Each structure stands twice: as C-alpha cells, then as structure tokens.
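Okay, handing you the structure first.
In this view, the complex is presented without one of its protein chains, the others remaining in place.
First chain written, first letter: the chains are A and B, and each begins at residue 1.
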Amino acid sequence: MLLEKAISDVKESFQEAILDVTEFSGERSIHIKCDRILDILSFFKEAGFEFLADLTAVDNLTLGGFERFAVVYHLLSHESVERVTVKAYLPEEKPTLRSVESLWKTADWQEREVYDLYGITFESHPNMTRILNPDTFDGHPLRKDYPRRGRIERSDFPLVKRGIRKEDETP
Amino acid sequence: MSRVTFEPLETDSMLLNFGPQHPATHGTLRIILELEGETITGSTPEIGYLHSGFEKLGEDLDYNQYITITDRMNYLSPLCNNVAYALTAEKLIGLEVSKRTEYIRVLMCELSRIADHLLNVGMLAVDLGAMTAFLYGFRVREDIYDLFEAATGTRLTTSYTLVGGLIRDIPKGFDKEVLRVLEEVDEVTDDIETLLNKNKIWLDRTKEIGVISKEDVYSYGISGPMARAAGIEWDLRLKEPYSSYEDFDFDLVIALNGDVFDRYLVRMEEIRQSIKICRQALEKMPEGEVNVDPDLGFSLPSKDEVYNSIEGLIYHFLLYRQ
Partner (left out) sequence: MNHDDVKSNVLTTTLESAINWGRKNSLWPMPFGTACCGIEFMAVLAARTDISRFGAEAIRFSPRQSDLLIVAGRISIKMMPVLIRIYEQMPEPKWVISMGACASSGGVFDTYSVIQGVDQFIPVDVYIPGCPPRPEGVVESLLKIQDLVDKEKLSDYALSDTK
C-alpha cells in the first residue's frame, strides 16, 4: 500500500544515498547515508508517514555495520497502519547530522537525548545541550566503550554529617 | 484628608522554579516558569532527575533477566511493560505463545490499565483539592494489587512474563476474585464520575485547560489517551492487534476538545472498556500450557519432570548453563 510505494519512490529519488533496504519479521528498514536525512524524512512525511514514533541511536562498535553510529527514526502512518524504520549511518570521526526538529517538534528532546547519551550532534538544532545527565557530566554513557558503573560521577558528592552544623563549617 | 491616587504599579515578569521536588509533580520534573501575575507566559521543563541507565543495564543482562528491569520503568502499571517487553523479544526470536498465555496477558494488562487510570485521575483530583476521588480510587487499586499478588507473588514489581510464556499460571479461583473486583471498580468509576463530572470547581479548572490540538499530536508524537482525547482515532489494540486483542469486542474511546477534562473523560471510559475486556477474557479463557515447549530451549521443564527424572534434571541445568 502506502509503504511499498513510498519505498520504491525513495529508492528512485535518492538512489545515491541509500545503502540497503531490509526486512525483518515484517518490519521494513531503510539504511541510508547521513547527509540526505532531512530530505528523505520530509519525503516520508509527505507520503503519509506523519508520526515520528521514536528517534534513537545505535552504537555498532562490536556489532558491525556500515558505520559505527546509526541514528534510527521510527515512522508510523496512522491511515494505512504501516511502519518504517530509517537508519542513518554516521562515521565515528564526525558524528554529525541535520536536525529534523523543523519537521517534528518531538525531535527536539529526542535529539538532545541522543546527543547526551551517544555524543552525536545535530546541526541547526535550537538547543543542543544535555537533557538527562547533569551539564557537568563527562562522556557519553551509552557508547559501548563507556563502563556501566560509570567513572566517578556517582560517588562525587559532599558528605553531610549528623547534628547541627557550625557556621564556619562547609558540608 | 488627602486624596489617594492610584498610579499603575510597575510590574515585571517573574521567574519561578517549580520542582524537582514538589507535591504536584508526582515524580521528578523541574519546570522553570515565567509568570505575569498569575498567568504563566513561558516555561522551560527540565528532566533527567530519574535517569537510571536502563539501557546501559541491558548490556549485561540476558533476555529473561531484563524482565525484572521492565517492572521499574513504568511503576504505575508494570505488567503492561512486562508484556510489551516479552512481545518484543518473542518477535525477535520468532516464538509463538499459546492462546491461554495471550489471554492471561490481556487480562493482566487490562487490570493494570484500570489501576493506572484510577491513579491518574485520583492524583489529578488531589492536585485540585478533591481528596475523596483519590481515596475511592486507591481502595479498588489495593484490591487490584491483591489480585496481582495472588497471581504474581508481589504487589508492584511483578516480573510476570517470560520470553515465551509466563512465570506461572493464574491460581485456582482467580476468575471469581477478578469478577468481584471488577464489580467494585464499576461502582467506584460511577462514584468518581458522580463526584467530579458536574463539580463546578473541577469543571472550571479542567475545561479548556492544556488544550492539545490534532496538529500538536503529530508534531509532538503524542500517543495513548492523550492523543485519543484530541480526537485521533488511534488505539494500538484495535489498529495493530497484538496478543489476541482481535478476539475481544470493545470500543475505541475518543474525545474532541483535547483539554484536561476530555483526557479525564477518555480515561474513565477506558476503564469501562477494560472491564468489558477483562470479563470477556475470563469467559473465553482457553485451556492449555502457559509456556512454550521446553524442547525449544526458551522455557524451563516442569518441576515434576526436573525432580523425578534424571534427564529432566540434566536438561534443567543445561538450560541454565547456556
């Protein structure tokens, strides 16, 4: 229906940007190079996939793939009840791509989350700052080379003692 | 006597920090508000005060171990999360679970939905000063908790599903208890609506407040009762039925205005639809096993076999060692 037509149209119009089109247990994915992301997503939005269900990222450090990082967009069409996944691959040296905040407002926070956890930056994003971790946080915790237990951030607080604190004491 | 003159006062907008620890946030949200008198003219929300690293935790756990973590993602209705996670893992593996499992999952999900909506409406009422609705809601919530405890062993962190089935079957006599609780939920839903639907204070503070338009739904990616209250005809259970939802007869609930009052109405009506689904699930509950065949290697052999035959015991250990 909508999906087949959209995929074949995208294949035709953006031939040079498409790396692969795959299907896994009924879920279609399009793997693309990162530079045409905004055009391809606006194309899908016009084709009826007007709901951005999720925006996330993958670190392919140990998995292998076209590049180390991939930003994943899950699109949904309410009319034809079909879903499509767009994966934009980014090189490790320069993890940057265009923001899609102009298409969906929800991308604002989700892109900030991807930036916070993976260190992928988005061009022309209105407010590219950390969202979940404190601003002083060092590193990007969902990268596969970041230790699960963190570095020292979770034990780096002042100790508050029992009883009344005197004026000259600092906690 | 000197005449008093009223000169217009110099006014200025004010910044107010709201949260992250505030009774009305019910959790950990911080909003920096810009106020013009009593009118909010701007707000900057800040989140991340409950960031726990769920995804990072998943790096070290296997599929079944991670189910315990899914409980704690949505602590208002943990069973829904258990089911959603199990469905995902099963789709990845390509497992098909038995009809009975699917029906029990539907029953549990709908009970969770009732508990979730009751808390939601109850807390909204508390914030507007109507403690009674909260207390009414919590009374049946406790009864639903009792049902979960009977089936899963705990009140809140249920971890009820497994990849390929359930931890255990529902206990004997569970259906009678559920029907009794559903009766009460029905009554309480009516009571809450009687308390609130025509209450002047309630109407003044919910009608045309926080309006979400259809365009906003698409732009901000809003789903669930929030989207349905804005008039979007989208319910995953009807449009993309999973876990045998296609077997049940229930209605899509929508409202048109997208304000707080409509969201409340949608939630109350969804409680009624959930009661309907629960009753149907109990009525049509198929017989059978709740776990997939142990030979597939995803569920454990029955305890009877493990303790009474050496092959069963070896297989049990083999599964754990893999």
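In this text, contacts are C-beta pairs under 8 Å (C-beta built on N, C-alpha and C of every residue); 3 or more make two chains touch, one makes a residue touch a chain.
Everything quoted here is computed from the prediction, not taken from an experiment.
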Could you tell me which of B:Thr28, B:Ser223 or B:Ser302 touches the chain that is not displayed? B:Thr28
For the chain left off this view, which of B:Leu135, B:Ile201 or B:Leu318 is in contact with it? B:Leu135
From the list B:Thr68, B:Thr88, B:Thr194 or B:Ser309, which touches the chain that is not on show? B:Thr68
Considering the whole complex rather than only what is displayed, give the residues of chain A touching the chain that is not shown. 132-134, 137, 141, 146-151, 153-155, 157-166, 171
With the missing chain put back, which residues of chain B would touch it? List them for me. 20-23, 26-28, 48-53, 56-57, 68-69, 71-72, 75-76, 119, 134-135, 138-139, 141-142, 145, 155-157
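By definition in this document, only the chains that are shown with their structure count from here on.
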Chain centre separation (chain A, chain B; CA means) in Å: 26
Residues of chain A that touch chain B when the two form their complex: 25, 50-53, 78, 81, 104-106, 109, 117, 130-134, 141-142, 144, 146, 148
In their shared complex, chain A is touched by residues of chain B numbered 47-48, 51, 53, 55-57, 59-60, 91-92, 94, 218-221, 223, 232-234, 239-240
